[in-house]
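Only a single protein chain was left out; the remaining protein chains are all shown in position.
Here the chain labels run A and B in written order, and each chain numbers its own residues starting at 1.
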Amino acid sequence: MENNPSPARAVQNAVEMRNITKTFGSVVANDKVCLMLRQGEILALLGENGSGKTTLMNMLSGIYLQDSGEILICNKPVTIRSPKDAYALGIGMIHQHFKLVDVLTAGENIVLGLQGKRTLNRREINQKVRQIAQKYGFEIDPTKKVYNMAVSEKQTVEIIKALYRGAETLILDEPTAVLTPQETTKLFDVLRMMKAHGKSIIIITHKLNEVMEISDRVAILRKGEYIATVETAATTQQDLTEMMVGRRVKLEIDRPACARGERKLHVTDLTCVSREGVTKLSGVNFDAFGGEILGVAGVAGSGQKELCEAITGLRQLAGGSILYRYQKDAMTIEENIAGMRADQIAHRGVSLAFVPEDRLGMGLVANMNIVDNVILRSYQENRGILINRKKYRPICEKMIKDLDIVTPGLTTPVRRLSGGNVQKVLLGREILSLPQVLLCAYPVRGLDIVSSYRIYSLLNAEKEKGNAVIFIGEDLDVLMDLCDRVMVLCGGQVSGIVDPRTCTKEEIGLMMTRVGDGREGERA
Amino acid sequence: MSSEWTIFLNFINMAVLASTPLLLATLGEILTEKSGNLNLGVEGMMFMGAIASLGAAYYYEKAVLGLGGTPSPVMATLVAVAAAAAAGGLGALIYAFLVVTLRANQNVTGLTLTIFGTGFANFFGELIGKQAGGFVQVSAPTKAMFGIINFGALSDIPVLGSLLFRYNWMVYFGLVVMLAMAFFLNRSRSGLNLRAVGENPATADAAGVNVTRYKYVATITGGALCGLGGMFISMSSTACAGVWVHNSVNGYGWLAVALVIFATWNPSRAWLCGLVFGGLLVVRNYYPIPGLPMQIYAMFPYIATILVLVFASIRQIKEHAQPASCGMNYFREER
Partner (left out) sequence: MIHQEPFVRVVKRTAISKRKVMLFRLIALAGALLAGALLVALLGYDPIQMYSDMVSGALGNSLLAVNRKGVLAFSTSSQATLKIATLLLVTALGLTMAFKMRFWNIGGEGQILVGAISCSYIAIHYGEVWPQWLLLLVMFVVSCIGGGLYGLLPALFKARWGTNETLFTLMLNYIAIHFITYLQYQPTWQIPGTTFPKIRDFAASTRLPMVLGVHVGWIIALLLAVLVYLYFAKTKQGYEVSVVGESANTARYAGMNVSRIILRTMFISGAICGFAGFMQVSGADGSLTTDTASGAGFTSITVAWLSGMNPLLMIIYSIFIAILARGAGRIQTTMGIPKSAADMLIGIILFFMLGVEFFINYRLIFRAGRRGEEAKAV
């Protein structure tokens, strides 16, 4: 078995996975994957989106059961049928999408599902939670409800939850995706502290600089297959990329130079209040120009979703104006679209395209086929009461060809397509409408590298056509490489708009957590 | 005591009695929804409980009489209780099997359970009635078991006596169930786990809670409570009182489903809301409104329900809302 990492007999292995295979329907998520975690080490599990990292770890934490293959914990073969089994074996997983109950407190979430006295002694529980937090250097309020928490607090609850259950092996799935650079540093400190206490840690990631920074060894997966495990100290980022993608790829993202065009969007004093009366956006000011990509950075939940929905008429405004400049009948019109509903904006002929974050729940109809999804934004253009699907067939076929969309056919429901292809259908449709402003929320989330670069080049093409592109992203590296300007949101406010060519990641990181500290206005 | 007072006290007595089947069913449905199952089959389960308790008590008495003995009313009551809980639980078991194990649509499954339970009860009600030579009826001593308890001197205390001590045992039983459930949901470990299952089953699962087991147990227990609510209607209510009446449950189950919303999934509030609705159901018999026809007055509980639904939807509070996963099925390996 050449793929098998060399069995180290001297060192006790915390975890060993042998020839694990897992399929979902016809998709092989893991194909004879092997993995070994030594006691007291930090192992990075590296792979692109869709390479099967999370699936593999879900089998270790009892969420899935492997189709075949063996798992050994401390050199003993085990069957992990449920998360309960995993905890009993000392394995705790911190999922990328936190598994917390919103309406319960931190303390309640931590003791959830544990055996113990029939009645709950909340004071005793909270006391113990505070002790663990102190030991590893966390800050936590056990009585705080989860829905009142910031993302990093939720992550803390998740980690303490695993420690409270006596986890000796911790699995963290993309833990830094939602954190600012400063929070990441803090998390890494905690991880080193845990390692010093003898814990074994697997960290799932696709970010190479983090792999280099925190891990002792790296295991690489590609398209569900195990590639290799290497010592971190003995490898380079370039080698890792090659193993991860399978070929030599350039890691830089293009940023074609374009002349800044006219002002397409002029947003002033935008304010939004949620149904519960919470202010989600306050006093947001910015402009979007043709021929540039404006990036939007911020910790999750800083008002990105509300910003998109406000601009596209999907959310009621509490104040502010959105001046939108567009061509209609060879005339240039600048009109305030604030306060209009999405259907009213569409009736104006405003060519504003929007790729929402929730692709299958908002951008597309999951159970409908490609044709029915492509007509979604333009079915009204047809006169009369009937719908004209025939007209769109060739358009869809062309789109499938142009964007290399992999689909069994035009009649396949889009929910059956892979994430990258779903996104291509969505973005492809939006580009079909010849927009002058293209608003994209997290357009590469969950996509593999090839698909991501495909999306970047499509966005760059729009920019080169002289259109304005607004890119809401979470990966600061991407934002800084792709965008011409980056607007940073913090708590529903703009903490600054910076030029990524002259600004550091740490500076943006600081602005993500502090309003008013960053440079106001423009530096470009 | 003035006659106005007497009317008022009678009204309160009747309101409490009318509220009891509602309370039991509402508590049952709260427990069910806390596990993330929206069971619209409350009406059906109440029907099943109603006929099962009546039929079981009837056959018990018949069997004992057939052996030459004298049926004990206490035994008859116990048999009825067990049968009602079992029948309601059986309905809920069918629902849980379809919804939890076979992942069927909750709405449709619940509606089907209502159609099935209604047919089941009317079918057996008529069948047993035919065999009994007319209609099903339990003996007078057994009927008395479901009548007002004799508290002796306590009942004679002015006002308070008739306010608190003029009910059958099920009224007090409902109160005990309410307190027990409030304690269970807020103070016990299993209650916490159950709430997590209803809010976010994937999280509960990852935390080591056996989601399937919690869903089954909560749903079946909830169904049993609905069955007991049905028993109140067939055994204790003035309209039936130990005799099978066609379509006897007649919408109580649906009122209970609405009451769950009114009570914001809170057992103690369910008791209060149940009282209000009990009052609405009987108020026309005590306080006629001049010029308002009785048939229009009879619409009041339903109109009130609609108003409550509208009111509840206008002001939604995160913590007093339906459990977040309610209505959706959980499949661990869903992708």
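Convention: a contact is a pair of C-beta atoms (placed from the backbone, for glycine too) under 8 Å apart; a residue touches a chain by one contact, two chains touch by 3 or more.
Keep in mind that this is a model prediction, so the values were computed, not measured.
Check the options B:Y59, B:F120 or B:Y216 and report the residue that touches the missing chain.
Touching the chain that is not displayed is residue B:F120.
Among A:L35, A:I345, A:A468 or A:M511, which residue is in contact with the omitted chain in the full complex?
Residue touching the absent chain, from the options given: A:I345.
Using the definition of touch stated at the top, determine which of B:V74, B:V108 or B:A180 touches the missing chain.
B:V108
Pick from A:Q12, A:T79 or A:Q134: which residue touches the chain that isn't shown?
Spelled out, the listed residue whose C-beta touches the missing chain is A:T79.
Which residue numbers on subunit A touch the omitted chain?
24-26, 65, 67-68, 73, 76-79, 81, 85, 88-89, 312, 314, 341-343, 345-347, 354, 356, 358, 361-368, 372, 375-377, 379-380, 382, 385-387
What is the set of subunit B residues that contact the non-displayed chain in the whole complex?
Residues of subunit B in touch with the missing chain: 40, 94, 98, 101-105, 107-109, 111-120, 122-123, 126-127, 130, 251, 254, 257-258, 261, 293, 295-296, 298-299, 302-303, 305-306, 309-310, 312-314, 331, 333-335.
Keep in mind that, in the parts below, only the chains that are shown with their structure count from here on.
Would you kindly tell me how far, in whole Å, the mean C-alpha position of subunit B lies from that of subunit A?
Whole-Å distance between the two chain centres: 46.
Which residues, counting only subunit A, touch subunit B once they are in their complex?
24, 61, 63-64, 82-84, 87, 93, 95, 99-104, 108-109, 111-114, 116-120, 145, 147, 161, 165, 275-276
Name, in rising order, each residue of subunit B that touches subunit A in their complex.
187-190, 192-193, 195-196, 199-200, 202-210, 316, 318-319, 324, 332-333, 335
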